[in-house]
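All protein chains but one are shown at their positions in the complex.
Residue numbering begins at 1 within each chain, and the chains themselves are lettered A and B in the order written.
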Amino acid sequence: MFVLSGYDAFLGFLLISAAVPVLALVANKVLSPKSRQGERELTYESGMEPMGGAWIQFNIRYYMFALVFVVFDVETVFLYPWAVAFHRLGLLAFIEALIFISILVVALAYAWRKGALEWS
Amino acid sequence: MTIASTTQQICFLVLSATLVFGSLGVVLLPNIVYSAFLLGGVFLSVAGLYLMLNASFVAAAQVLVYVGAVNVLILFAIMLVNKQETLAAIPGLLLRRILSGAVCAGLFLLLVRVAFTTDWALPGPTPIGDEATIRIGEHLFSDYLLPFELASVLLLMAMIGAIVLARRDVFSSDVITGEPVDQGLIEKSRTPLLLDTNDQKRPMLENTP
Partner (left out) sequence: MVTSTISSFAAVATAATVSPGLDLEASFTDVMQGLGLSAGAARLLWLPLPMLLVLVAAVVGVLVSVWLERKISAAVQQRIGPEYAGALGVLQPIADGLKLVFKEDIIPARADGLLFTIGPVLVVIPVILSWLVVPFGQHLVISNVGIGIFLWISLSSIQPIGLLMSGYASNNKYSLLGGLRAAAQSISYEIPLALAVLAVVMMSNSLSTVDIVDQQTGAGILSWNIWRQPVGFLIFWICALAECERLPFDLPEAEEELVAGYQTEYSGMKFALFYLGSYINLVLSALLVSVLYLGGWGFPVPVEWLAGAIGQSVDAPVVQVITGATGIVMTVLKAYLLVFLAILLRWTTPRVRIDQLLDLGWKFLLPIALVNLLVTAALKLAFPMAFGG
């Protein structure tokens, strides 16, 4: 099937690990009591009558962190092949990666300076 | 037909079906949050296809970057502008839909034609398996060095651009409308914008320390 060995096990384990929550939910569905409707289906809001929904706007700050995260996530993906192949590459690769990382440190410094990493 | 090839075909069919119907759902569903979550499913099935092509590193990178980062970013962005408002009726909506449908159909036909007329080299290059990660590393640091370093510059530019756009504190007025930018709107939490009218005055603040 796969030329890469071991991924048939991946497929099998994916099926098994997907079966766990599904079976658990089905068991719960069968075994649990069905109660009357009403109050208990209200959204919880510290015992008060819920005021409005929760599908509202939230803070922009989370968005800034996600932006910075995308950039650094891509950076780490580039660094994986570097780390794995480093023993074959030697000094030159070290300098090249140093340049790569320092450019991204500039990005981090910029984000820091501009307050993208500030919460308040 | 062996068990292995049957499994492979089933996997391929399931992944392709998820991909096609998921993408259609992303485009056609009216609920934008559903679209965003479906997009995650589409990314995952693309990763599955990479895995079937024996590109395990690319598959994992696809999950890490697209599902773990880009999709989370999209979800954050959607929840950021999660206004439940009725859009003003756009004039000529039907005509617009027909036109964009025609453009999509044209593109689709073009791709189908390319797929059928290209002389695909079968069975393709031999996969090198788990050595691939090392090979990618060797290439990145020898013959693809310039693109690699440029990628970091690109990432830097993307980050600067994103921060500038998201904060807009370099502009004193909105570029498009010319109105002064209300810094408070960008910097601070807003009041909720939806649902019951009696709810409008309650600010929904993430508790700042």
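In this text, a residue touches a chain if its C-beta (ideal position, glycine included) is under 8 Å from a C-beta of that chain, and two chains touch if they have at least 3 such contacts.
Treat the numbers as computed from the prediction; the structure is a model and nothing was measured.
*Asks:* May I ask you to name the displayed chains that the omitted chain touches in the full complex?
*Replies:* Contacts of the omitted chain with visible chains: A, B.
*Asks:* Of B:T18, B:S45 or B:T133, which sits in contact with the chain we cannot see?
*Replies:* Final answer for the missing-chain contact: B:T133.
*Asks:* Where does chain B touch the missing chain, residue by residue?
*Replies:* Looking at chain B, the ones touching the missing chain are residues 2-4, 33-34, 37, 40, 44, 56-57, 60-61, 63-64, 67-69, 71-72, 75-76, 79, 129-133, 204, 206-209.
*Asks:* Counting contacts across the full complex, list the positions on chain A that touch the omitted chain.
*Replies:* Touch with the absent chain occurs at residues 4, 6-10, 12-14, 16-18, 20-22, 24-25, 27-29, 31-35, 40-46, 50, 53-56, 58, 62, 65-66, 68-69, 72-73, 76, 79-80, 83-84, 86-87, 90-91, 94, 97-98, 101, 105, 108, 112, 117-120.
Here, only the chains that are shown with their structure count from here on.
*Asks:* Rounded to the nearest whole Å, what is the centre-to-centre distance of chain A and chain B, using the mean of the C-alpha atoms as each centre?
*Replies:* Using C-alpha averages as centres, the distance is 15 Å.
*Asks:* Which residues of chain A touch chain B in the complex?
*Replies:* Residues 1-5, 7-8, 10-11, 51-53, 55-64, 66-71, 73-75, 77-78, 80-86, 88-89, 92-93, 96-97, 99-101, 103-104, 106-107, 110-111, 114-116, 119-120.
*Asks:* Can you check the complex and tell me which residues of chain B touch chain A?
*Replies:* Listed in rising order, the residues are 4-5, 7-8, 11, 51-52, 54, 56-57, 61, 64-65, 68-70, 72-73, 76-77, 79-84, 127, 129-130, 133-138, 140-141, 145, 148-149, 151-153, 155-156, 158-160, 162-163, 166-167, 186-187, 189-190, 192-196, 199, 202, 204, 206, 208-209.
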